[in-house]
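The structure under discussion appears below in the form of structure tokens.
The complex appears here minus one protein chain, its other protein chains still in place.
Going in written order, the chains are labelled A, B and C, and every chain counts its residues from 1.
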Amino acid sequence: MRELSYSEAALEAIAEEMRRDPRIFYMSTDPILPLLQEFGEQRIKATPITEAALTGIGIGAAGSGFRPIVDWRQVTFCFVAMDQIVNQAAKIHYMFGGQVSFPLLFRATVGGGGRVAAQHSQSPYSMFMNVAGLKMFLPSTPYDVKGLLKTAIRDNNPVISFESSRLLRLKGPVPEEDYTIPFGEALVRREGRDATIVALAWLVHEALAAADELDKEGISVEVVDPRSLVPLDAERIRASVQKTGRLLIADEAGPTAGFSAEVAALVSEDRATFARLKAPPKRVCALQVPIPYSPVLENHVFPDRNRIAAGVRELLKA
Amino acid sequence: MRELSYSEAALEAIAEEMRRDPRIFYMSTDPILPLLQEFGEQRIKATPITEAALTGIGIGAAGSGFRPIVDWRQVTFCFVAMDQIVNQAAKIHYMFGGQVSFPLLFRATVGGGGRVAAQHSQSPYSMFMNVAGLKMFLPSTPYDVKGLLKTAIRDNNPVISFESSRLLRLKGPVPEEDYTIPFGEALVRREGRDATIVALAWLVHEALAAADELDKEGISVEVVDPRSLVPLDAERIRASVQKTGRLLIADEAGPTAGFSAEVAALVSEDRATFARLKAPPKRVCALQVPIPYSPVLENHVFPDRNRIAAGVRELLKA
Amino acid sequence: MPLSLNLSPDKQREMLRQMLTIRRFEERASADYLAGKIYGVVHCYIGEEAVAVGVCSALEKSDRIISTHRGHGHSIAKGADLKRMMAELYGRRTGYCKGKGGSMHIADFGIGMLGANGIVAGGIAIVTGAGLAAQMEGKGGVAVAFFGDGASNAGPFHECLNIAASWKLPMLYVCENNLYAAQTAAAATHALSDIASRAAAYGIPGLVVDGNDIVAVYQAASRAVDRARSGAGPSLIECKTYRWRAHTERRNQPDPREKEEIEAWKKRDPILALERRLKEEGGLDEGERSTMEREVLAALEEAVAFAERSPFPLPEEAGEDVFSA
Partner (left out) sequence: MPLSLNLSPDKQREMLRQMLTIRRFEERASADYLAGKIYGVVHCYIGEEAVAVGVCSALEKSDRIISTHRGHGHSIAKGADLKRMMAELYGRRTGYCKGKGGSMHIADFGIGMLGANGIVAGGIAIVTGAGLAAQMEGKGGVAVAFFGDGASNAGPFHECLNIAASWKLPMLYVCENNLYAAQTAAAATHALSDIASRAAAYGIPGLVVDGNDIVAVYQAASRAVDRARSGAGPSLIECKTYRWRAHTERRNQPDPREKEEIEAWKKRDPILALERRLKEEGGLDEGERSTMEREVLAALEEAVAFAERSPFPLPEEAGEDVFSA
């Protein structure tokens, strides 16, 4: 099968959907050139640096029959738009009693590794998970980013596409035919018996590498990739843990009140899963600090295959 | 001992500290009259409706030797200031290598029950817990709100005082003498043997009422009030659960990636505590929905003493 | 006033009826709020009726508007159904938002009313999106942002006026300058007292209008609407007006305003002013006026009765409408 990079696959999803549906238009500070060339300035809008206004404009255009895509670019920049996200986009369908729908895609890159320090290396998806009324996903492969973006664009709700900075250049097979990936379906990326790793985005790949390593030690690890964060496929995660009896969650974000806490809670609060837990669930996350600049420091903050492998070994010692 | 309401106690903390330290000043849209009368317009500033600017101005004044208090009023209004909170206040000390400190208090009321619908009934403290670099607390009594506010005002970091709307008129004993309450010290509000309830703010009182009810059924419940959210007293919570073997977390916020998930994770990931868990930890939270207006709907969304009691009974059946 | 010629006596009587409807609706809402039948918080528009009605009279049904926390007036002026409004205030399932919204969140997208909004300045960008939609639709539609003097100090005001001016969006930005933002006097928080003077920063028209003179409001809005429909871009219209009541209907709500100031503004009642003008011009006699009052009150009673006999939502309905199908 043809190979595309993660960012090429994302772009292809958007271009294909825009060809299909003239109600879709795209807003961002600094437009994406190939999109601009194909669709022109009317549908690919270069905007002032006003993510708050853009987000609100997207909401209003969505409520008026369009299907806007608002590209915040780095997730950092969406904090100026937080009122429009939390107080408006997430609640507007509900508080108006479901009168009309607000089909709206937000895009944001997340993650560290770029040596761009605290403001530009954030992974704050958990903050958005805490807000009722937003769907969101975080793909780990070119195939997934394309399929999930298409689902998002066809969804009638505000959806956030978190895209991993570390994976933008990652290549992988992407079919030419149209396909979508439903929200709320986790994928078992590798089957195993002894422990389950639930990992996100870049850490899916690190987890798979750790699993290879552990395999040599006779430890068989299952790797589950949730893909969408809201809705989150608690069932598949629990089923895996029921099988292996052990859970490690790997997240590039800090642990506190994060995705990793949610998965630990979902698993341990479930009676059937709890009954089969052979060890306490383990979070292997970034340190709970702002992300520092210097490579030595930044490398120390993030989890990686070694910390994941070490975590699994610990689980097995329990 | 003299009794004050929760909001009177808060005001007294601020007034006493402002008398003690002339570097403290206060900013809010609509100033608080007693403060204005005592301290005048220079130190109690009526501001335009620009929470983003106020937050930033607070940061700059803090970095210039003052100790500002920025009152966002309802937590809802601080989302327009989220860039200043997440990208600036939380990171500025760290990303500048600790050059200077930023003593800064933010105040925000949280919680529902007022029939003021989705935008005005939020409890989003968990979103802030996820951000490294912010301290925060959520008191349940007049005594605590005063002591914690004083600690916050003397702290050299950005601290958020979340104050419970439902408790503003609650009366309780408050000593006349100066006292402070350290961050990171949970309080056992009631001792018990069979289950631990970790509850926040208003739900501390509901948990105590549930405990009374359960007592009649011969069930002995321990109620732990964390008081500060960051830092969070994991040790005391774990110690309680190690004793009782059962954990219920009661939170007025929705569960997803929230405070309740964090406590469930902190408890279950700890080897010693995990070993003593007799039942899966249980979250009794608001529904994961925006808060609706109509009393029938709003009442249905929030947990209360009955749901807490029912949850404990379930834990004991496990 | 050449444009006043556009205003037939019929149209003026309709405007009067709408202003009267807003006033009576809110008098009732306030009473029912204090009686515990309406919950949460209610912000009254009484005294400012000429702004909403004057502007909306210059619009088509297909044009879109957005409102603020003080939203009843805009809803009624855009043609909202009193029954569904009152049912919403009463927290009933038949209300505009099925009881999920209340006073601060009444919307009717079917008539181009994109909602009241509890966040100061929170609607300005949203309705600017409706203006962009109108421009992209290419059918000559217009969108109107209503907002207060307080909101004009907030970031979205600036961001959106710049965008609308730069993209030539078919927009009206209507600032209801009632001199106060909650308890704070505009004089204390505005560098300049005329908000309209901010228009020059974006190279768009900025008009100051007597917001208690409905004909003046209508004329200014009509010109701005023409301009917007012709593709010439947005306008900022500042309507000087005043709210008669406290910021909200809560009992013992503080109100720092001088009694004399309030009384002086009450003398400039926008409803009485139009009534007088109409009578002078022979467009209204005492009998017609009483009939109008009776009809307005009858419609209101019907709305209240509808609300009262409507069921509350079922508790479980709180779980619905988080996401659209």
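Miscellaneous remarks
Just so it is clear, a contact is a pair of C-beta atoms (placed from the backbone, for glycine too) under 8 Å apart; a residue touches a chain by one contact, two chains touch by 3 or more.
These numbers come from a predicted model, not from an experiment.
Under the touch definition stated at the start, the shown chains contacted by the missing one in the entire complex are A, B, C. Set against the missing chain, the residues C:V51, C:I204 or C:A318 yield one that touches it, C:I204. Summary of contacts with the chain left out: across B:I59, B:A186 or B:L287, the touching residue is B:I59. Within the complete assembly, residues 29-30, 33, 46-50, 52-53, 76-77, 80, 114-120, 287-290, 292-301 of chain A touch the chain that is not shown. Counting over the whole complex, chain C has residues 153-159, 161-163, 165-166, 188-192, 197-198, 200-204 touching the chain that is not drawn. In the full complex, chain B makes contact with the omitted chain through residues 25, 42, 47-48, 50, 52-66, 68, 83-84, 87-88, 92-102, 132-133, 135, 156-157.
The definition used in the following text is that only the chains that are shown with their structure count from here on.
Taken as a graph of touching chains, this assembly is complete, with every chain in contact with every other. Farthest from chain B in terms of Cα centroid separation is C. Rounded to whole angstrom units, the spacing between the C-alpha centres of chain B and chain C is 37.
For chain A, residues touching at least two other chains, in rising order: 52, 83, 87, 94-95, 132-133.
Multi-chain contact residues, meaning those touching two or more other chains, occur in chain C at positions 97, 99-101, 105, 117-119, 155, 322.
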